[in-house]
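One protein chain omitted, others in place.
As written, the chain order gives the labels A and B, with residue 1 at the start of each chain.
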Amino acid sequence: MSERILNIENLKVSFDTYAGEVEAVRGVSFHVNKGETLAIVGESGCGKSITVQSIMKLVPMPPGRLKEGTIEYLSTDITAYSDKKMQHLRGKEMSMIFQDPMTSLNPTMRIGQQILEGVKKHTGLKKKEAEEQIIRLLTDVGIPNPDKNMLRYPHMFSGGMRQRVMIAIALACNPKILFADEPTTALDVTTQAQILELMNALKEKFGTSIVLITHDLGIVARMADRVAVMYAGKIVETGSAHDIFYTPKHPYTFGLLKSLPSMDLSKETKLEIIPGTPASLINPPKGCSFADRCKYAMNVCNRLEPPENEISQGHAGSCWLLDERAPKVDLIKGEIL
Amino acid sequence: MSEILVDVKHLKKYFHISKNQILKAVDDISFTIEKGKTLGLVGESGCGKTTVGRTILRLYKPDGGKVIFKNQDIYALGKKGYRELTKQMQMIFQDPYASLNPRKTVGAIVGEGLDIHKLYQSKEERAKRIKELLALVGLNHEHSNRFPHEFSGGQRQRIGIARALSVNPEFIVCDEAISALDVSIQAQIINLLMKLQRELNLTYLFIAHDLSVVRYISDDVAVMYLGKIVEKSSSGELFKKPLHPYTKGLMAAVPLPDPINEKKRIHSILSGEVPSPINPPNGCRFYKRCQYRRDICLEKTPQLADTGNQHLVACHMVHAEQW
Partner (left out) sequence: MEDNMTTHEANDFLFTVEAAIPHSQLAGSNLSYWADAKRRLLKNKVAMISLIFILLILALSIVIPATSSYTYDQQNLSNINSAPSRAHLFGTDSLGRDLWVRVWYGARVSLAVGIFGSIIPSLIGIVIGGISGFFGGKLDMVIMRAIDIIMCVPSMIYVILIMLFIGSGQIPLIIAFALTGWMGTARNVRGLVLQLKEREFVLASKALGASSASLIFSHLIPNTLGIVIVSITMGVPGAIFHEAYLSFIGLGIAPPIPSWGQLANLGTAVFRIFPYQLLIPASMISITMLSFNLFGDGLRDALDPKLRN
């Protein structure tokens, strides 16, 4: 059994707005093992970014509010950590890269300097050693001529190169977890392929665990060892990449996979769709939040929240269809058995 | 052979950034679209695909070339002719937030085209038409006096589609019409666009960067790189047998939802990134990133030429069959 480095139990995060309480994260539990890539996948507004930002304590509070739950890092409860205490963890133990490499770099600072900040803070290396470390890092992330390029400013780099710099900053102190929030969404496909390849290579080299947040199922398939599918502030299904892609058990996961036009679908066949729009997180429905869009909704779904059911080792789903009393349904054929 | 609706001939659109800097966003491209068909236009950011769409609709003034729409040269039309033309050619935009005026109600947005072209006799007729249009795109007609911010991204995109359809166009440019939407909503909009095409016999220019969506929705596909079309063929042929090294690289880079094969496949065939389209070099624009480059690629700009079966490629190496 591999070592668990991060364990989240029943995390609930809300935002107080004039329109009422927005329940962005509504009881999320998951864990991250050493050296694995966990993908959290879901559509916009499902709470995937807020989940990760709450773990890093990057959610502004207020208006945000951590209502419930525990966050354990290496078996230490860090739920109540102050910002000061978190500063020692951020960058050194866990770090984060964001979607937009343009706005997450300081435009007035040379990139070498920006990497140095983190290195100096956490390692106390001398200037000479730190500089060598920076050159090593830039080489690792595939930036050519690191000794010259470290003296340049962010605007002199392309989008892909900037994301490489961001990765270098994030990995500067060799953290145990890298949170990547839609790291390639702002990039072109061919650049995206390069960045994903780089992330995989660095994961192998340093043994870093990656928590990858994305809406792109292709990227999940490419990167993830394990997957958590989020919908309306909850994890509806979790399992290995194989479980999720080849034997999905939650109708939402299945619908999501089906709504992609696969490479062999002809123009004559209609795409399967999930009708409607995601549930509101202000006063979310009291039953299953997917019920009103679900083809297989039963009476119970509108009344009670589905519990988590284990399907097989490591594969679990929150859906009443998985209850033993529910009628058996073949999602692929769309038939009730 | 069916009727050609849109015929783009040697279209050019340059932006003058400063005295010595010219951004050749669209540089001598030609294609035709048959009535009732969809041409997919793919490429990465900065390749000029959006500019193509906007120049075809005369939202930008071209720097050369012609667009023949139903046997008339649209750039030769006067003010009145252009107004008539806007009834036949329409556009659906990428950003469902920026493309609707936040101060107007949905009814006013959808009704704008009706007002401009006086497409109704009475107020009742106008209201009825708006109701029909909203129903056509799957929206509730009771929402016509609501404001755009009340709607979700997918619903807003439906409003944008209803606006485009209000004037009964024959040809619609879909400029990244689904790329800002969530996956489950994308499928809804794709299905809607295809249903409308069947019912109203619409012709689409479908501009996108998502290859699998383009493959699914298009009859023909053209691949753009730095202002030029590098490859064009029927959708099936192109995805089965890509010829241009750029097309091959682009296809390899797309991650597919199939973990077993994905983890084995090599994705990044292409090194480097798309260079700036300002003052592009002579010769083949793809030269810098191409693994098959030869000296001739620097000297002579490759032209689109048929390799048989209406599969056009602009690459010296493909035509010389040296690899």
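Operating definition for what follows: a residue touches a chain if its C-beta (ideal position, glycine included) is under 8 Å from a C-beta of that chain, and two chains touch if they have at least 3 such contacts.
Here the structure is a predicted model, which means the values were calculated and not measured.
Colleague: Return the single residue from B:Gln21, B:Gln72 or B:Asn101 that touches the missing chain.
Modeller: B:Asn101
Colleague: With the full complex in mind, choose from B:Thr32, B:Thr86 or B:Ser234 the residue touching the hidden chain.
Modeller: B:Thr86
Colleague: Going by the touch rule given at the top, which residues of chain B touch the chain that is not shown?
Modeller: On the chain B side, contact with the omitted chain comes from 54, 57, 59, 82-83, 85-87, 89-91, 93-95, 98-104, 112-113, 116-117, 138-140, 143, 146-147, 149-152, 154-155, 158, 160, 163-164, 166-167.
Colleague: Need a quick check: the contact residues on chain A for the chain that isn't drawn.
Modeller: 17-19, 275-277, 280, 291-293, 296-304, 307, 320, 323, 325-327, 336
Note that only the chains that are shown with their structure count from here on.
Colleague: Cα centroid separation between chain A and chain B, in whole Å?
Modeller: Inter-chain centre distance comes to 31 Å.
Colleague: Report the residues of chain B in contact with chain A in the complex, numbered from low to high.
Modeller: For chain B paired with chain A, touching residues are 44-45, 152-155, 182-188, 190-191, 194, 209, 211-213, 215-217, 219, 235, 239, 249-250, 252-260, 262-263, 267-268, 270-271, 273-274.
Colleague: In the complex formed with chain B, which residues of chain A make contact?
Modeller: 43-44, 158-161, 188-194, 196-197, 215-222, 224, 241-242, 245-246, 255-263, 265, 267, 270-275, 277-278
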